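Got a structure for you, written out below as structure tokens; questions coming shortly.
Every protein chain of the complex appears in place save one, which is left out.
Presenting chain A:
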Amino acid sequence: MAQKSYRQAINEALHAEMARDPNVILMGEDLTGGAGGSGVQDAWGGPFGVTRGLLGAYGPERVRDTPISEAAFIGAAAGAALTGLRPVAEIMFIDFLGVCFDQIMNQAAKFRYMFGGRARTPLVIRATYGAGTRAGSQHTQALHPILTHIPGLKVVMPSTPYDAKGLLIQAIRDDDPVMFLEHKMLYDMVGEVPDRSYTIPFAEARVVRDGKDVLLIGLGRMAHIAEAAAEELARNGISACVIDPRTTSPLDVETLVEFAEKIGRVVIVDEANPRCSVAADISAILCEQCFDALKGPIRMVTAPHTPVPYAPNLEDAYIPSAARVVEAAQSLLRTR
């Protein structure tokens, strides 16, 4: 099977769906880069090169570089979705949610319910998230907990190139508003991605590796940190199971409960801040649904309750590490 980057996988999904359905349009800041300039068109191919080549294939009517007006174009995407199109809008950094949240939280997410079930809003909002880029506090957050909290939104956070393509195609074909979160540190990750189109249903967690001593649940990029921790644990004779939920809303509660019950020790790894987080939420769900099967407290390995710092040593300390996951797993195994 072909080896492709996470970036390429997303690009392929957009290509495939735009070719398949003329109602799919793209809008965002510098989706092409260079629009109206005196030099090269599609100069950037998106701020992270994800949307390169789509302008040439589908033209400026369907691939729209917007003004830096997130509230206006995210709202416009919602309105276009309500009236027959399938827009895929891009928020360059999820942090910019701060200037367009009304259109997501109060408008797009609630149309269907407020209008008595008589609306469909097939809207995808792609956004980058995550720390590790030395970009300071306003270009690095992991805000999936805020989005997961809101009824009417679906929240997807792929961790591999394969999942990115399948989940994005699923998101574009979905009839509800979907937040599609791409971790910046994963764009260059390479993995197997079929050339053909395929979908991955939401609420189907991926069992990254099976194991019997401890369950590591890793969200988004943290699935890889959990996997690295599992390798380390294996070298110490500890068998760790790793699960990537892939979507936080809807969440595959069934699989998480099944494995938590079977294994009894759970560590949840999340790059978001810890309070009112998806990690805290999964912990609460497992406590409620399989408390008796737990052999110890559920451990959360998360970012601290701070903004993301700039200095590399501080930012590195902010992001959950495999060493911290190993330590949490080992401490769980010491309790009886």
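Criterion: a contact is a pair of C-beta atoms (placed from the backbone, for glycine too) under 8 Å apart; a residue touches a chain by one contact, two chains touch by 3 or more; residues count from 1.
We adopt the following convention: contacts and distances are computed from a predicted model.
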Going by UniProt, what is the name of the one chain that was not included in the view, given "Peptide/nickel transport system ATP-binding protein", "Acetoin:2,6-dichlorophenolindophenol oxidoreductase subunit alpha", "Mono/diheme cytochrome c family protein" or "2-aminoethylphosphonate ABC transporter permease subunit"? "Acetoin:2,6-dichlorophenolindophenol oxidoreductase subunit alpha"
Among A:Ile10, A:Ala81 or A:Ala223, which residue is in touch with the absent chain? A:Ala81
The one of A:Met114, A:Val207 or A:Ala284 in touch with the missing chain is A:Met114
Touching residue (missing chain; options A:Gly34, A:Gly136 or A:Pro250): A:Pro250
For chain A, the residues touching the chain missing from this view: 25, 61-62, 64, 66-67, 69, 71-85, 87, 102-103, 106-107, 111-120, 151-152, 154, 174-176, 203, 250
